[in-house]
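A protein chain is absent from this complex, but the other protein chains hold their places.
Letters are used for the chains, namely A, B and C, taken in the order the chains are written, and counting of residues starts over at 1 for each.
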Amino acid sequence: MDNEKLIAEAKTVLLRGDIVGIIGYQKDSQGFRVSPLFVRDERDIEKLFFSPLCWLSLVNYLTLEKGRLLQKGNPGKKAKVALMVRGCDSKALNQIIIERGLSRDEVYVFGIPCNGVIDLKKIEKMFPDVQGSAQVSENNGFYHVRCNGKSHEVPKEELIADSCKHCVSPNPILYDVLLYTPIVVKQPDYRDIEEIDNMSIAEKWEFWREQFSMCVRCYACRNACPLCYCDDCILERLSPQWIYRSVNMSENLIFHLARSFHHAGRCAGCGECERVCPVNLPLMLLNRKLEKDSKELFHYTVGEKAEQKPLLATFNPQDPDDFIF
Amino acid sequence: MLKKTDPEIVAFLCNWCSYAGADLAGTSHFHYPPNVKVIRVMCTGRMNPLLTLSAFRHGADGVLISGCHPGECHYMEGNYLARRRIALFRKLLGFVGINPERLRMSWVSASEGNKFSRVIKEMTEKIKQLGPLGLEEE
Amino acid sequence: MNCFILSKNNLNDFLAALDSYELFVPIRKNGITVLAHIDDPLAIKLDLTSQPYLVKQTIFPQTESLFTFDRKKGIKAPSFETNHKSQVVFGIRSCDARGFCIIDPVFEEDYPDPYYIHKRKSTILIGLQCIEPFTNCFCTSVGGSPSSTEGLDLQFTDIGESYFVEVITQKGEEIIKVTAPFLSCPDKNQSVKKDEVKKDAEQKVKRKIDVNQLSQKIEQIFEDSVWSDLAEKCISCGICTFFCPTCYCFDIQDEIIRGKGKRLRTWDSCMYSEYTAHASGYNPRPTRMERLRNRIYHKFKQNIDRYGVSGCVGCGRCITLCPSNEDIVENIETLQRL
Partner (left out) sequence: MMENPYIPHQAVIDRIKQETTGDRAIKTLDVKLQNNASDKSFQFHPGQCAMLGILGVGESMISIASAPSQNDILTFSIMKLGRVTSEIHACEEGDLLTIRGPYGNYFPLSDWKNKNIVTVGGGIGQAPLRSVIRYVLDKRNDYGDVDIIYGARSVSDLCYRDEFEKLEKGNKVYVHLSIDEEEEGWKQFVGFVPDNLLRIKPSPNNTIVITCGPPIMITLVIKKLIGLGFQDTQIYTTLEKRMKCGIGKCGRCNVGSLYVCKDGPVFSYQQLKTLPET
């Protein structure tokens, strides 16, 4: 993907006058790392870029600190922020708009069809000692990696982030300008979920026990999630206190069940929770389980339509009732 | 007195139907096992999954959520919303290895004292089979 | 200093001989290296290639009961006098051992903290010389080194077929006594080899920060707008603090499950807004800017003012694990440029 169109569009947008800044990606000076970039004037525009290394969602930054970014530098005026949005991000953004967390006219969206991004942990393991900045591009199922003055061709499935393997929405569902060409959509694949569904109750318990016993409750999964934008998280409240602060299997289990259930019918599938987890918990399994069952039980798919009532704020008189006495 | 091995069930009953149904069960002397602790809520529609999880964490082996029959909710549709939420939440519980049978729902009207006692009996039997959940341990 | 040689083939036997101690060793789990409390060293696959995470857990547990209580019967304080087994923590890196030395004075001064001090005293730390420092390591800039033995009781260095074992403290001697059958005396070559490995490792630490006059700098630019820029990426999670060997901040909360009450302390993070929020709703550090600034201030100014030493050991974990790429090395560079 070339960045020329992105930079040209960014320049146009910045000239409009109603946009306080652009949130985009920039390549770090070290290795494969990519950081969010906050462009406020022309000086930084050339740093904007997109590549398969852009493995973080920027939607989060719209709602951090009650959307400070939106107010910044433009007090009192109705401000707009422009941001780069991949397919999954657009679903998250759409959901926030549906929930009235943001208004559509507060954002200007650079839509980016995305073929999946690279898992930083995987690529850093494959190329551990990179000096300076490394580049990656994608071509025909291979990643073309340039680092330490050498080029490497790596099959895509070796490096792609796990959450992207299941992606069914590579193309943005809302945007103001679409950069790059749309991508052919895959069929959903829930084999990973079915594998766990097929375990016995005891096996599932053992599997998750192992996982949750590792959690240190750093709350990165929550903070990185674009849809966790409450000012005051119910899981941290002291009165009433739903979850104790102590870190043990039971509290961790409850934390993760409550967290994932709050995203039932909302989760955009971006995989941020899993990406940021320092102890590598497979958190997307929980989210995808809910996604799969929402489809099966209620024929509900997040982001299917732009205006859609939230899953758990609606019902159908024919909803399943096999668990009711 | 409950023995330590007896299952404990927390029943969240809606104010308008099931709580009255439970009351009727009591005044009509319909017997049901003493394993249930009743918590009255205004409507099953207010049942946040955190209430269920809290009950489990504090030692419940099973949770029953009981409200008005479909179409009879005092708030029109609270029980429908609860049903959808609980249906999905049970799937999540099962997925992490908590038997979904530990979370059940029932429709019990104010006149169904008999049904309430039957529900508690059945639920207690089932939970007895499943054994303790053990989430009050660390 | 006493030195020994332990053949790699004998490592598991060496560990098995420590059965009178609670033993913690590095294992691989979920793609990361963590310390596991094990009973049978012969049945465990050690992971000695990577720096273990969360080493501070062994002495400063994430969740620790201060006392138990019963609302009717009152408080039951723990006893530190009982014959608890001492613990051995094997395979940690210099940065983590040094981390304990940096937080020691916090728990020792004024009101000595019996929980920490007791565990610290009864823990023997066996280090494993860092051979391949990680991309984000910068220990040599903050007074440390991959070969530092500060805080360690024994230091192991991989010299090929065997480990070169240096005895650092009296506590280390204790271990030597029970493991003597597996140890032999080093020859000249082995000693030379060990020195080479150490020197080599020190040179492999690539990243550097300039701490010269840093604490004065931080004070001077405390009100500068640069902090807002630095904090812009931060998502306010607790990773940098939880995985930091010298972050010790904690919360105290009461928990009651089925009538059994505990007053617990748990790790807390200055990156959470709730950390400083008053009950009145007022918060002296309401945004990420104040919180990030406080974290850097604590490490590079407050710790020096209070204890005369930088509060950062340069392990680089906060950089490696940060979800949004906050990079303390880059941040310090930016500050120093002002």
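Some points to look at:
In this text, a contact is a pair of C-beta atoms (placed from the backbone, for glycine too) under 8 Å apart; a residue touches a chain by one contact, two chains touch by 3 or more.
Note that this is a predicted model, so its numbers are computed, not measured.
Although it is not drawn, the missing chain touches A, C when the whole complex is taken into account. Checked against the hidden chain, the listed residues C:I117, C:I131, C:V226 or C:V309 yield one contact partner: C:I117.
Annotation: of C:A16, C:I44, C:C101 or C:A277, C:A277 touches the absent chain (contact as defined above).
Interface note for the absent chain: among C:K56, C:K119, C:R207 or C:H298, the touching residue is C:H298. Seen from chain C, the chain kept out of the figure touches residues 66-67, 69, 71, 74-75, 77-78, 80-81, 106-107, 109-115, 117, 219, 222-223, 248-254, 256, 261, 263, 265, 268, 270, 275-280, 282, 284-285, 290, 294, 297-298, 301-302, 305-306. Within the complete assembly, residues 238-239, 241 of chain A touch the chain that is not shown.
Following the convention adopted for this analysis, only the chains that are shown with their structure count from here on.
If you draw each protein chain as a dot and join the dots that touch, every dot ends up joined to every other dot. Of the two chain pairs examined here, B-C and A-C, it is A-C that is joined by more C-beta pairs in contact. The distance from the centre of chain B to the centre of chain C, with each centre set as the mean of the Cα atoms, comes to 47 Å. For chain A, residues touching at least two other chains, in rising order: 246, 248.
Residues of chain C that touch chain B in their complex: 257-258. Of all residues in chain B, those touching chain A in their complex are 49-50, 53-54, 56-57, 66, 70, 77, 80-81, 83-100, 103-108, 115, 118-119, 122-123, 135-138. Chain B meets chain C in the complex at residues 57-59, 136.
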